[in-house]
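Of the protein chains in this complex, all but one are displayed in their positions.
The block that comes next holds chain A.
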């Protein structure tokens, strides 16, 4: 499967060759069977991992993410009550709580970007890119740019880190009073799981190939 002597590579068309983005090793870009994967032999980077009905899965998971995000922003998130005082907060309120003074504004903007805006933008971009492919149409205008941006934003989408942060904060603040966990908290946990599933179902190589072929 991986006969990569130099003469062999020189003979094959560049379209049939794939280079490992992490270690530059060349392989024959052969589509493995669904569920099977082409993995780099020396650095173990997953090169190609096609899945059954991948487009459908990715689009529905991205749509789910958007709906969950809407709910997670809207519904009560966490609350605390102590000695007659009560304080409830939503994700949006948490993020926007510090727009009143100096440096904390920057903090609000960062957090809003990491946990709301970037995950939402990524979902929209993915739907924009994959939906036409799913329906067998030509890629949307600027689909390649959209997919590139979506991939570049990936490390900056931090919903999963936020939820662990919530767990730590909860353990910390039980000392102050009685903690209430609202529906948005659970929606956010589902959102994290859906995002992970979406990233697993997405085979970048197949998508790039489809975008190239049909545009």
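The criterion applied here is as follows: a residue touches a chain if its C-beta (ideal position, glycine included) is under 8 Å from a C-beta of that chain, and two chains touch if they have at least 3 such contacts; residues count from 1.
Convention: contacts and distances are computed from a predicted model.
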{"item": "Listed names \"Anti-sigma regulatory factor\", \"Paraquat-inducible membrane protein A\", \"Sarcosine oxidase subunit alpha\" or \"Ectoine/hydroxyectoine ABC transporter permease subunit EhuD\", matching UniProt entry of the absent chain", "value": "\"Paraquat-inducible membrane protein A\""}
{"item": "Missing-partner contacts on chain A, residue numbers", "value": "2-6, 9-10, 14, 17-26, 41-43, 47, 78-80, 82-83, 85, 87, 89, 93-95, 97-98, 103-104, 106-107, 110-111, 114-115, 144-145, 147-148, 151, 155, 158, 161-162, 164-166, 168-169, 171-173, 175-176, 204-205, 208, 211-212"}
